[in-house]
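Missing here is one protein chain; the remaining ones are kept as they sit in the complex.
Just so it is clear, A, B and C label the chains in written order, and each chain counts residues from 1 on its own.
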Amino acid sequence: MIQRTENIIIRTICRILIPAIQLFGLYVIAHGHGSPGGGFQGGCILAASFILMVIALGLEETKRRFTEKLNNIFSSLGVFVYAWTGWMCLLLGANFLDYSVLSAILPADPIKARYLGMFSIEVGVGITVMAVMVSLFIDLVTGGKHGEGL
Amino acid sequence: MDNFLLGVSIFLSVLAILSLYRAIFGPTDMDRIIGVGAVGTKTLVILILMGFIYKRVDMFIDIALLYAIINFIGGLLFARFFMRKGVL
Amino acid sequence: MAPVAVVLISIGVFFMFSGTIGFLRFPDFFTRMHSTGKSDTLGIVLTLTGLALYNLDHGLTLASFLVSLKIMFIAIFWFAGSPTVTHAITRAAFKSKIEPWTKDGRSVIDWPPDKEETK
Partner (left out) sequence: MRYVLTFIILFAHWIIWSGIFDAYHLSLGVISCGIVTYTSHSLLFERKEFRAVHIKEVTRFIKYFFWLFYQIVLANIHVMRISLSPRMLDLIDPRIIKFKTKLKKDISLVTFANSIILTPGTITVIIEEGYYYVHALDRKVAEDLPGEMEDRVGHIFMEDRHG
């Protein structure tokens, strides 16, 4: 098990910096259209904040905050959001991921609907990337046993 | 002013290459880590300078902040990784 | 604003230069850590302050003011994060038994030194 660090400095500084990093990840996801970044990058930053949490608070505490079950739910929820945004377009009679027809069910004109569709795709990608990155990291550092490691 | 910024970024690149010497030939593992970290600090400044040179500061600033975060986490992780059998 | 920015950037880059030179010249790991961890931090903070001032030079709008604040945010982040990384790496080196380079061979001494010792 990756233990809680006994080192006061690293623990305190990480505690202060983790919320800021998480908020930055969400910012990158939300502003994917106007600045560099998007779903994948934002998801990676969110995963990085969880890696920092593993360093600072230990694996046990991290798993209590972000459980295995929640991780599985998130990693499939992202794909679900992605796929259903595409399928809605298909069901409304356009191509896969052709967002502009979403204006039929959303209270928005086609340009705004394209915008919202793109945003929901990015949210889906971000959620999946975050969950998969976190589980990859935990599997790698513990050799898949979630016990001893690093 | 643009020429000044360009000169500063070239000078910083030279400094980054000098720091790379320790990252390659450093006697211990820890020397290599701080060599990479030193290259990272120079790269951070170069990224923002590039933003000023290309007149897109608002764009490069996000990359620079991300780079700072990655450098921070990378340093901590490497330090922990190279210290065998211990808690950081 | 521009001349102040030029002065700040020059001083910051000079500190980074001295840090790199010390990084190459010092004899062992711990002393190298001194030069790269500190001079680089002060250099980055001064350089970023200069760049934030230079950014305000093109006209003080809300957008450019926010960009300057963002640059200062990076500086503050670095100010909090860099000593932590320095401490983590030094601690890891000390725990993995890297011997500090000393002149008289005694690496750890109590401080302040005892009275007899200073005589």
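Here, a residue touches a chain if its C-beta (ideal position, glycine included) is under 8 Å from a C-beta of that chain, and two chains touch if they have at least 3 such contacts.
Just so we're clear, the structure is a prediction, and the values are computed from it rather than from any experiment.
*Asks:* Pick out which of A:Q22, A:S75, A:S103 or A:T128 touches the chain that's been left out of the picture.
*Replies:* Touching the chain that is not displayed is residue A:Q22.
*Asks:* Touching the missing chain, which residues of subunit C?
*Replies:* Output for subunit C: 15, 18-19, 21-22, 25-28, 30-31, 33-35, 37-39, 41-42, 62-63, 66-67, 69-70, 73, 79-80, 83-84, 86-87, 90-91, 94, 100-103, 106-112.
*Asks:* What residue numbers in subunit A mark contact with the hidden partner chain?
*Replies:* 7-9, 12-13, 15-16, 18-20, 22-24, 26-27, 30-31, 34, 65
Here, only the chains that are shown with their structure count from here on.
*Asks:* If I average the C-alpha coordinates per chain and also across every protein chain shown, which chain's average lies closest to the global one?
*Replies:* Of all chains shown, the one whose C-alpha centroid lies nearest the global centroid is B.
*Asks:* State, to the nearest whole Å, the distance from the C-alpha centre of subunit A to the C-alpha centre of subunit C.
*Replies:* 33
*Asks:* Averaging only over C-alpha atoms, locate the centres of subunit A and subunit B and give their separation in whole Å.
*Replies:* The computed centroid separation for subunit A versus subunit B comes out at 26 Å.
*Asks:* Would you pick out the residues of subunit A that each touch at least 2 other chains?
*Replies:* 7, 10, 17
*Asks:* So which bits of subunit C are touching at least two other chains?
*Replies:* Residues 77, 81, 84, 88, 91 of subunit C touch two or more partner chains.
*Asks:* Which bits of subunit B are touching subunit C when the two form their complex?
*Replies:* Residues of subunit B touching subunit C: 1, 4, 8, 11-12, 15, 18-19, 21-22, 28, 30-31, 33-35, 37-38, 41-42, 44-45, 48-49, 52, 57-58, 61, 64-65, 68-69, 71-72, 75-76, 78-80, 82-84, 86, 88.
*Asks:* Once bound in the complex, which stretches of subunit A touch subunit C?
*Replies:* The contact residues of subunit A facing subunit C are 7, 9-10, 13-14, 16-17, 20.
*Asks:* Can you list the residues on subunit C that touch subunit A in the complex?
*Replies:* 77, 80-81, 83-84, 87-88, 91
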